[in-house]
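Dropping a structure here in structure tokens format, bear with me for questions.
Note that this complex is displayed minus one protein chain, with the remaining chains in position.
Moving on to chain A:
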Amino acid sequence: MKASAKSILAPLVILGLTTSLMSGCGGNGNGSSSASPSNGSGTNGEPQVSFKIASWAGPGKKEGLDLAIAEYRKIKPNVTIAFEEVAQSNADFDVWMAAQLAGNQEPEVVMDFSYDNPYLKYNDKGYKVLEMDPYLDKISPYTNQKWGDSFRDVDLNLMRSTQNGKLNNIATSMITLKIAYNKDIYDQLGLQVPKTFSEMIANFDKIREAKIGTEPFSGFLKVTSAWDWFARFAAQQTQEQYVPLIDTLFKNNKYQQNEYVRAVDQGIIDLSKPEVRGVYELFKQFTSYWAPGAISMTMTEARDMWLQGKAVHTFTINNDAKPFASDMKPSFNWDTFEFPVITKDIAPTSNEDPAEFGDLADAFVVMPSAIKKNIQDEVMDFIMFYTSPDIAKQLAELNWITPTITGVEMNANLERYQAKYRPQNQIDLNSQAILGSNARQYVLQQIQRYVLNDIDTDQLIDLLSKNMKEEAQKAMKEKGWTKDNDYGNK
């Protein structure tokens, strides 16, 4: 190298090193993916805090969180939040988390499943995640009301663990199920939106009698979803009285598998009782109005049939809102209604409380690392911000998701999917889903045969009862539950 070049480069290198050292001293670690709280102070005197949120990849998940983080940064410049999609699937995420937890390297917050999942995945394995119940009574600076008032009690109850009744996660969005209907045909036939199951069946009859070349309903029974929805919706109304009978171990108005197995083993659950048998019969009546071939159809195929105008109604979930507003826009006027109420005249045990199906999603869980670093208040402040109406509205617009918080104004298409009635309880004695996928699939197979009239109701009840008892015995054997150990409770 020539001497002249050296004389130019040497000061430049020294200048560069000095600059980088100085910036390192004053920096707050923005560029780092590690999430340790800094001890430094921001320009407004607030302590610097940084934490990381991790989850698996999902459509719009990163965009949504980045948006919320950027908005939060505007009002809390001292808080640095990094979101990272660390896995492609929830299964891979679980593997990643297990390794992080084992090495005390877990992120401060994760976006995970709701319901009992956080308890089973973390608490049950000795990792104490943050209990959020005390925060429900705190005033959210973003709504000026108690944070807990933003949510429906039924949803908060569903989010709580069945094991200890604590709120260890907060679900931010949900899947809502509605029945979509063709408004043009309703107007043509002078039909009213049904409020009760009987009114809906009467509408189906009128559509059939009109002989206008459309089927009353486009359903699907190749997979369990539609049947599961119906079973849960119908049971919530007609089998509520079973909740205290099954919920005997933890007494938290919810039940888990060993409580259910106990109820089967002790004969509390009897499928031949009218309130259980009746749900199968109602479902058969409902499916008798479905377009032919529903047994081998998926939800997409059923929805396509409705879009083609070949059926007046179909099931729809909020994920349909975006395509129905753009590339799959129906060629007719349409709207949605909630599954109508089952009245006492057709099911004497009905509580006649409107119910609807909705699955909770995208739940924040605050990990032990945040508690260890004593930044749980700062983390919860961000979660309160994320679940404030302004941000929830922006997220709904961005990802077409239905927020769990109430009082969010949404666009007209998404408004059709807004949850109005939430699951009143968790009861479902018909689908046997709680006993596992094997039991659930068996029920579906027999339901398929039942709606095709291959077997009658008595035969269906016999088959399902036998299988339910076998599956309960299998679970007892596998998990070592006996009467003596109170089905694993001792």
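Note that in this section a residue touches a chain if its C-beta (ideal position, glycine included) is under 8 Å from a C-beta of that chain, and two chains touch if they have at least 3 such contacts; residues count from 1.
Convention: contacts and distances are computed from a predicted model.
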Listed names "histidine kinase", "Molybdopterin synthase catalytic subunit", "Response regulator rcp1" or "Sugar ABC transporter permease", matching UniProt entry of the absent chain: "Sugar ABC transporter permease"
Of A:Gly103, A:Pro292 or A:Gly480, the one touching the omitted chain in the full complex: A:Pro292
Of A:Leu177, A:Met305 or A:Ala347, the one touching the omitted chain in the full complex: A:Met305
Those residues of chain A which, in the complete complex, touch the missing chain: 95, 215, 221-223, 291-297, 301, 305, 308, 310-311, 436-438, 441, 444-446, 448-449, 452, 454, 478
